[in-house]
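Here the complex is missing a single protein chain, while all its other protein chains stay put.
We just call them A, B and C in the order they show up, numbering each chain from 1.
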């Protein structure tokens, strides 16, 4: 009777059931079910699929953000990077490349470099991540003034278009991309020494350094990853909207942080998992969608949105005590 | 000293060539960039005429408090004219009054300030915008049906005025039901997201009253992606929307906030400084885009940024005519 | 070596303690001074009464929110709701002061709202052990929504005399700032105020030493809320009216100012004078760049570089 709970497998099941990521998944499911009763159409397959597709953009941005937060930092430049990615991609179209892959790779390289510069500032200049990435965001605004509106032709990049619109086997390509990225992220995070170094750096950077963790290069890598995934999100969001514009990335800054924390990752670093961020991202788009269909004045909607996040935080976001 | 210079704030003690300050609220968006383009072009012309020698540009990065500080700096550096897109309809009122008291010509355009201590305000009529858009839509759906209303950000006068402008028409047609309203930034992505959610919640939608920016493009994309039929929709002259309009064969109507408001503001400032009388409020008639002239606009599309706005043509004659109106 | 302290009368402890807290921010003070000199050079009108008044007025609200953020960060907290709280303060002031409540009643309403919001946030963060950054993120929507309910679009009014008093040609703002700094020093000299540092840096140790850690942190949130709505009141007076989204930019700017000023994120590190210097630098930067004739692109780039530089240079010197 009680036997299975004490068996090794049973313990693992219990551990999963009581883990933060699972809790967040359960909340998402509960909200979906409740909302389906409240609003017809909410629970339609197409709608849920659309929510997950939207979640993919937040999820991609939040993938890098999760790395950075676990490593003890924070990246406030993700929104600007998403915008830079979506704006600069149309500027790069090469006739020689019919697939559209080359410009995408070039843009991802660019955003990764932006991330690496963040990392350089944090690791070598020892500027606090919040300041470094905030300054970087300001910087990128300047860059945007130069490049924005520079493209006289709409970018018809086949790869980008496919990402934003295709549905192989009924599943949006963006969601497939997210699934692939999630698998890689979870593997890197939890099954490689690199991932372990990140957790160590976040929990206690000094002890990590004294244990031989190459702090500088790991920091660089973490911010580079964040630049990369934000760039990827920019490509996806460009595909979904058919057109980039200044401000296209703005919603993703706070959303990425909220998804990370709602997923149970500690904002203090050293603890957490992307497995929680994934449902966290879906939870956020779900709440936004719910608020949209509620008929209320803007003020009340805003209050409702904040209260929902706060309520969910009570369920899933408790900080563990530390010393 | 010309004691009886005509326009407000003008004392007549300033001599050409003038320094013009452009106090922008946020220079990064494409609309702003295009507007800056028209201002710079106008300033070039005025420079050639020996009327202007310098254009000073500030960018408040979206922060109305910073804009106040920058206008103060313009006053401190004694510019001759300030052209201004206000970050808040109330915040800069006092600093503008200070500038006015110092004899600086102030031309406020696009986003207006609730003060009359300016030389002139230049704008389209937001209320009329809402009214005309509502008229078109209600007409297009045959005077009855279910509609969505997409509006710009909450707490901002322009979006509020446009929305209020639509009220009378809506009231007059009790058979028109408003299913839902949204407030988002004037951008494609948030509009697309919101409309998609509303599509699922509302199986029947007959029309969309969209009150500006790129909101309409987002709505069209949402309908398209969810495999729903396009419905009559209003909008603005965003290039992406105009192209979708043509591509999807929409039943549509659009107006615009012409970017040349900027050029016109610079022109007006110089006219005022030169002692000409300028009206306290220059109402820019709303240029209308419909199926009759959409092709003219699209023919010029390649001259405009892909994420930009295709504005109506302008020249000095137009400016003169606008200034002459009473 | 023991003679240094033992030779002094015991009363001379307060000032040496204050002096030694400066050490981390000296280089920032130098940078700020350089900017001040540059500003004075570019705009000699700064030294006139009204020039100085205007200059302090544009700095004042940022100074207040920098303090509001710094006091939280000293306790190991943070707020992403500073901006909306400023907006709320502004709309309450603009809707009450010209009405039956009058200026006194309106000011009281603004103060009570700030204290109440702050205390409530503090209670949620401290007692429910939720991460401050997301609680205040959620709070920013709630508070911002409340501001929109009170004033759905810019409007309201502030009595003319109050606007003239606070934001006219007299340096009232500067006097107020000095008064607030003195009040802060006074607070820091109370047992509850001083325990901010201990509660932020080492809460367990502080608790075991008998420090009312939770009370100190909740008090910090309340004071922070008060400073934020106070900044809102000032902005309303400065602009003569209320705007429900006027404060938006203050959230990130307050963090930038505090961190520039050497306030650490882990609690207990830094000083208020540093945060004030940080906010002054941010404010000065805008005017100086204007007078240097920077284009918007150059402004963005220079702003990023100055912020990074002001934080990185002291670090560099430490390494050398």
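In this text, a residue touches a chain if its C-beta (ideal position, glycine included) is under 8 Å from a C-beta of that chain, and two chains touch if they have at least 3 such contacts.
The criterion applied here is as follows: contacts and distances are computed from a predicted model.
The chain that is not shown carries the UniProt protein name "ABC transporter related protein", picked from "PH regulation protein F", "ABC transporter related protein", "3-oxoadipate--succinyl-CoA transferase subunit B" or "2-oxoisovalerate dehydrogenase subunit alpha".
In the full complex, the chain left out of view touches A, C. Checked against the full complex, the candidates A:54, A:86, A:220 or A:271 give a single residue touching the omitted chain, namely A:271.
The residue from A:58, A:108 or A:213 that touches the chain not shown here is A:213. Among the residues A:44, A:196 or A:294, only A:196 touches the chain that is left out of the figure.
Contact between chain C and the unshown chain involves residues 1-2, 4-6, 10-14, 16-17, 19-21, 186, 189-191, 194-195, 197-198, 201-202, 204-211, 268-270, 319. Counting over the whole complex, chain A has residues 187-188, 191-194, 196-197, 199-200, 203-204, 206-214, 221, 270-271, 320, 322-323 touching the chain that is not drawn.
Simple rule for what comes next: only the chains that are shown with their structure count from here on.
Taken as a contact graph, the chains are fully connected, with every chain touching every other chain. By number of C-beta pairs in contact, A-C leads over the other of B-C and A-C. Per-chain Cα centroids separate chain B from chain C by 35 Å. Between chain A and chain C the centroid-to-centroid distance comes to 31 Å (mean Cα coordinates, whole Å). In chain A, the residues that touch at least two other chains are 141, 145, 298-299, 301-302. In chain C, the positions touching at least two other chains are 147-148, 152, 296, 299-300. Interface of chain C with chain A (complex): residues 80, 124, 128-131, 133-135, 137-149, 152, 204, 252, 255-256, 259-260, 265, 296-301, 303-305, 307-308, 311-312, 315-316.
Contact residues of chain B toward chain C in the complex are 24, 27, 56-59, 61-66, 68-70, 72-74, 76-77, 88-94, 114, 153-157, 160. Across the complex, chain A meets chain C through its residues 76, 121, 125-128, 130-132, 134-136, 138-139, 141-142, 145-146, 254, 257-258, 261-262, 266-268, 297-307, 309-310, 313-314, 317-319, 321, 323.
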